[in-house]
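So the structure is just underneath, and the comments pick up after that.
Only one protein chain is missing; all other protein chains are in place.
Chain lettering (A, B and C) follows the sequence in which the chains are written, and residue indices restart at 1 in each chain.
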């Protein structure tokens, strides 16, 4: 469940699919379609467009860089102030599904290092939200204002919590059907019932 | 039903089955909790398998309802659990970190400090070959020419040596350097005998391998 | 926009973590086709860069898209590989036909090779001291008792026990069996432990 990013990591691929605002520093012939508001064939120097992070990163790292990257709203000063004051009040489920992971990529575009500090502060403050969500008996509903990775951590902690309370309650743990076997049986049954 | 003391091939020193079992149990626990693969304990595994075999033969001589038979069987099941779980944990790591383990292992083989058993090494190599041929057959062979490479440097997955682990110090160790990313100064800590800590794996990896600390 | 089809594929892999879906042959084919189109455009534009230097940046953008598609394709396959590996550990070396149908030909070949490699490894265990190998798919749980009571979930047929006794496993039949000899059948969902 660890979120280490690597070439084959699905979660990192989803993070790098997020769109971020960029400004093109060169003309791009035939790339007009990258700007949905334009009908031109070519993309002109100076155009501001939102493109996926993976594309922005690869264009930014060309020498010379082909784009400059602007901060998405949630990392800008207005939000940073709110987050630094009380990060727990912000609904990251709505405003930043991949707040930390995207932030790690974005932070280098903020030379003053404010984004980095906000990420660290926010993470530290919101840890207690995960703590309390993981031992609440409700299932992790979509109503909770947690980001995607916070949600995953909460779910993992809830699994531990549940295993422990089962252990405390009962004697032996019966042997059980393997996970995938059980899931496939369940799916097969569901499919059969449809007919 | 007595067991003999066992002589390990390389060692002149005699060790008891009890010690071997304890070593193996410890190795299992550490392997389960360490992010990277640890040096193998093949001698201990084989030695224990020998004990199991010996014991099983003797149990078969006992009447089925003999109390001793069930006690011995229960103990054997416990030991088999440790061995299977230990070996499977290693296989899981070998598969997940296949490329990086093979890279490290090639260097270790040269210096004779290999972490994998010969069987594990063969398994890892074969696993990589199978992975390569599947990815080629399913995708790489069909994409445009300059995209076809099976690039080990990109596909490699490293164990997270920066992962935080819980440990107990078996003896006092001083001067562990913790990397401090916030300030300018790294922090230095001592591990007193029997004290417990949560810290990054990397600075204590060697202590774990030399048995000075154990993971919890 | 680039790389959109391939993201659908990735999202497919992300859903249903406990089951494996039908291999999406059609989408994989479309993505590979898209890559060939991008590649051809790049060939043409690269040859034209002497007249129009800014075409070079366009080539670089498309190249990034090609790399992205490749990464996502490999991640899709790799993610499935890990699931297929789990199938081997949970179902055993023979897959039920409805599960087998979910795999592509190449995936099934991989499954077989994986299975052979695993079997070779397991057979090698303890060979030096006269063992015929150890099955690592057994003894997965800490042992609690030597015998357990089980309920048979399907008509399985005969099972020969180590002591030579043969029992008939019929749907809904109950048995009192050595734990070590029925744990695999429990994991495969053929038997269920009664507590």
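By definition in this document, contacts are C-beta pairs under 8 Å (C-beta built on N, C-alpha and C of every residue); 3 or more make two chains touch, one makes a residue touch a chain.
Keep in mind that, in the parts below, contacts and distances are computed from a predicted model.
Undergrad: Out of "Translin", "DNA replication complex GINS protein PSF2", "tRNA (adenine(58)-N(1))-methyltransferase catalytic subunit TRMT61A" or "Mitochondrial import inner membrane translocase subunit tim9", flag the one the UniProt entry gives for the chain missing from this complex.
TA: "DNA replication complex GINS protein PSF2"
Undergrad: Taking the whole complex into account, name the chains on display that the unshown chain touches.
TA: A, B, C
Undergrad: Of the residues A:28, A:49 or A:130, which one touches the chain left out of the display?
TA: With A:28, A:49 or A:130 as choices, the missing chain is touched by A:130.
Undergrad: Just one of A:115, A:146 or A:180 touches the chain that is missing; which is it?
TA: Hidden-chain contact among the options goes to A:115.
Undergrad: Residue-wise, where is chain B in contact with the chain that is not depicted?
TA: Residue positions of chain B that touch the missing chain: 1-3, 17-18, 21, 25, 29, 32-33, 48, 51, 55, 67-68, 70-72, 74-75, 78-79, 81, 146, 154, 158, 160, 162-166, 178, 180-182, 187, 189, 195-200, 216.
Undergrad: In the complete complex, the non-displayed chain touches which residues of chain C?
TA: Residues touching the hidden chain, for chain C, are 42-43, 46, 59-60, 63-64, 67, 141-142, 145.
Undergrad: Pick out the residues on chain A that sit against the missing chain.
TA: Counting over the whole complex, chain A touches the hidden chain at residues 1-7, 9, 12, 16, 53-54, 57-58, 60-63, 100, 103-105, 107-108, 110-111, 113, 115-116, 119-120, 123-125, 127-128, 130-131, 134-135, 149, 153, 156-157, 160-161, 163-164, 166-168, 171, 173.
Note that only the chains that are shown with their structure count from here on.
Undergrad: List the centre-to-centre spacing of chain A and chain B in whole Å, with centres computed as mean CA coordinates.
TA: Whole-Å distance between the two chain centres: 33.
Undergrad: Using the touch definition from the top, which residues of chain A touch two or more other chains?
TA: Residues 7-8 of chain A each touch two or more of the other chains.
Undergrad: Provide the list of chain B residues touching at least two other chains, using ranges where the numbers run on.
TA: Residues 155 of chain B touch two or more partner chains.
Undergrad: Of all residues in chain A, which touch chain C in the complex?
TA: Per the stated touch rule, the residues are 7-10, 13-14, 17, 26-31, 33-34, 52, 54-55, 58-59, 62, 66, 172-185, 187-188.
Undergrad: Could you pull out which chain A residues touch chain B in their complex?
TA: 2, 4, 6-8
Undergrad: Looking at the complex, which residues from chain C come into contact with chain B?
TA: Going by the criterion above, the answer is residues 28, 32, 35-36, 38-39, 66-67, 69-70, 73-74, 77-78, 81, 85, 104, 106-107, 109-110, 113-114, 117-118, 120-121, 124-126, 128-131, 134, 136, 138-143, 146, 163, 179-180.
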